[in-house]
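Note that one protein chain is taken out, while the other chains of the complex remain in position.
All chains are identified by letter, namely A and B, in their written order; residue positions are counted from 1 within each chain.
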Amino acid sequence: MKLGRIRPFAAVAAMGALALTVAACGPQNADGGDTGGTTGGSDEPALSGSIAGSGASSVEAAQNGWLAGFAELQPGVNVSYDPTGSGTGREQFLNSTVVFAGSDAALDEEELTMATERCFGGEALELPLYISPIAVVYNLPDVDVENINLPAEVVAGMFAGTVTSWDDPAIAEANPDVELPAIDVIPVNRSDDSGTTENFTEYLSAVAPDVWTYGPIETWPIPGTQSGAQTSGLFDVVSGAEGAVGYIDASRAGELGTAAIGVGDDFVPFSPEAAAAIVDASPATEDATDLRLTIELERDTTEAGTYPIVLISYLIACSTYDNEEDAANVAAYLSYIASPEGQDRAADPEVAGSAPISDDLRTRVMAAIEQITVAG
Amino acid sequence: MSAVSTPPRPVRRTRRLPSFVPWAVLAGSVVVGVLLSLLSGELTPTGAILFGAVVYAIAITAISASVEGGRWARDRLATTLVTGAFLIATIPLISLVALVATRGSLRFGWRFLNDDMVGIFGAMTEGGVYHAIIGTVYVTGIAAIVAIPLGILTAVYLVEYAQPGPLKRAITVLVDVMTGIPSIVAGLFAYTVFVIFVGPQYKSALIGGVALALLMTPVVVRSVEEMLRLVPNELREAAYALGVPKWLTIVKVVLRTAIAGITTGIMISIARVIGETAPLLVTVGLVNNVNFDAFDGRIATLPVYVFRQYAQGGVSVDRAWAAALTLIIIVMLLNLVARLVSKFFSPKGVR
Partner (left out) sequence: MAAVTDEPAIRRGPAPGRLGNSIFKGFSLGSGIVIVVLLGLVAGFLLYRSLPAILASREQLEGVGFMQGRDLLSYVLPLAFGTVLSSAIALIVAVPLSIGIALFISHYAPRRLAQGLGYLVDLLAAIPSVVFGLWGVAFLMPLVGPVFAWLSENMGWFPPFSDYQAPARNLATAGLVLAVMILPIITATIREVFLQTPTLHEEASLALGATRWEMIRQAVLPFGRSGIISAAMLGMGRALGETMAVLLVLSPGFVINFFVLQPGQHQSIAANIASQLPEASGLGVDVLIATGLFLFLLTFFVNLAARAIIARRAEFSGAN
């Protein structure tokens, strides 16, 4: 077997050589971490250890910002977030693979009972810490107005296939000063199941149930449509076809035109403030508790200055952990995210462009986080 | 080989076209192609080349048929088609490499290779793939350590030892089936095996390595098997006649003769798995920092890094292209080493 052994050895040697070459130089920012430590006189105790989280990819950008910010605050704690998707995140949280999760949807009843077992007899925390507007984007290079005005029924009609041309009278009526091209509307949806789709269709069925008859749904119900995988896939499709219209996390709208959505008699373009306004105007869900701060969004609101198409991503954690380290680290990390610094960092348009939570919501979130204890 | 590839002048005298004719026809076809492209609308390079190629194929065949007769015309047509196939294949290949090189060079560089993603967020253009390179080397290395010996030994069994019968048939068929395992299913399999035997919290490069080994083994078996079958029986018989034991014959004669082909096969199998994204997505996940422990903790890998950075959009897309470029360069280096090894070990005068 002499010759047989040469091959794996050669391959391994090649890889080893490669690893050595790279390892010799090392990461240049490796020693930058512990010098830039404590900022702004934080007198919190220095923590250590590592905690892992996974879940919704919609919060990936914000999580990256929080990870960096938290590392300055608590350099001894190694936090990671794996953007596996909401469903996998909840599953990994419930089978104890991770200690916290991000999810675009709240836990359902079955998951809540599983959560009690996973949380060593405690309860699950569900904290709405990421509020992000979803923009309706379009690709009309010849239209140079800042936002096209789209009434709710027209948005629903475009995606349901009843409004098929950009010079449709309903669009023209809402945009008297804009010369609309006579090209086909190409609706573009997400091809993967996503919280963005669910929130968007929830909006459509709330404001225009006669036009959008499919209800709130995670999977796109209409066959024969253009679609793209993930946020960037959808962005690529809309950018690639004139006349395309899609829905996308507002911070990722980039160069595309964004629509001002009809609310009441007004047309509201997306903005963090308008998105935060709708959350404050919405009641809690029926089964919400002091620990599970789930919100029933009032999509069909007519209140001026609110932007009704938003996505809420919950951070899910346990009220009880089996060891001191996890409990302290999770509490510290969640407190940082809820703090004004954490929320402002995510709100930076260059980070995630989300809407910061209100002070009232922060007070309730902080009260919930204080409940995190060690199983005894 | 070069002596063979130019057919000797046939004994029976046939009229042949002078050697400048194909070139003249080619030049003429290019002109006609440009004209036809103009006629059909606007002049595009794609259109001109397309029309020109068709015109050339028809013209050279017709001219040859009228001067040299049907047999030589068919030969010329075949030459045109074979060369054409090669040229068509170079279009995606060159465009792909050019695309990755140009898009990737925006971020690619020494810093990119030596930086990880700790503390990188938002519109920051820093950050790199150091941690992902380590991860890819670990995961692929584990897969190779498992798959290469397993694959070669299985191929040796199939070709040299197995008697026709149910076991041989079963292994052959199952190896074929294994080549068709969707990569994501291999990932799920590895994941569940470790969930059952180690526990759901356990995540490491090892799981990814097992998933990739599952994908890599059949490719190694198939290509090694194919190469071993091409070793002439005369060589084996000559070795036996000299009293060489069977296992030494296999090692010293059969494997040695086929080593160039085996190296190619193994290169392809490593190439097949080093860029696998789906199974690593479900097994090893992604982290921002370096993990030097192959047996504990999540680890970043280049393909997953490419996919996630691309999916994030914005400035991250540049990092995705640069990481893709990194991945391709690593594979090129691996290939180069494998080539040299193959050249060094290949017995002289085999081809």
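Just so we're on the same page, a residue touches a chain if its C-beta (ideal position, glycine included) is under 8 Å from a C-beta of that chain, and two chains touch if they have at least 3 such contacts.
The shown structure was predicted, so the numbers you read here are calculated from the model rather than taken from an experiment.
Trainee: Which chains here touch the chain that is missing from view?
Mentor: Every shown chain touched by the left-out chain: A, B.
Trainee: Of the residues B:167, B:198 or B:238, I need the one that contacts the missing chain.
Mentor: Reading the full complex, the residue touching the unseen chain is B:167.
Trainee: In the full complex, which of B:231, B:286, B:300 or B:337 touches the chain missing from this view?
Mentor: The missing chain is touched by B:231.
Trainee: Name every residue on subunit B in touch with the hidden partner chain.
Mentor: 1-2, 4-5, 7-8, 10-12, 46, 71-72, 74-75, 77-79, 81-86, 88-89, 92-93, 95-96, 99-100, 103, 149-151, 153-154, 156-162, 167, 170-186, 188-189, 192-193, 214, 217-219, 221-223, 226-233, 236, 243-248, 250-251, 261, 264, 267-268, 270-272, 274-278, 281-282, 302-303, 306-307, 310, 320-321, 324, 327-328, 331-332, 335, 339, 351
Trainee: For subunit A, which residues lie in contact with the unshown chain of the complex?
Mentor: Touching the missing chain: residues 1, 57, 84-88, 90-91, 110, 186, 191-195, 217-219, 221, 223-229, 233, 236-237, 240-241.
Please note the rule applied: only the chains that are shown with their structure count from here on.
Trainee: As a quick test, compute the distance in whole Å between the mean CA positions of subunit A and subunit B.
Mentor: 38
Trainee: Mind listing the subunit A positions that touch subunit B in their complex?
Mentor: Interface residues on subunit A, with respect to subunit B: 1-8, 10-12, 14-16, 18-19, 22-23, 25-30, 32-33, 52, 54, 57, 60-61, 64-65, 67-68, 71, 78, 80, 82-84, 92, 95-97, 230-233, 235, 252, 254, 348, 350-352.
Trainee: If you look only at subunit B, which of its residues touch subunit A in the complex?
Mentor: Going through subunit B, the ones touching subunit A are 110-111, 113-116, 118-123, 128, 130-131, 133-134, 137, 140-141, 144-145, 148-149, 152-153, 156, 200-201, 203, 251-252, 255-256, 259, 262-263, 266, 270, 281, 285-290, 298, 308, 310-314, 317, 330, 333-334, 337-338, 341, 345.
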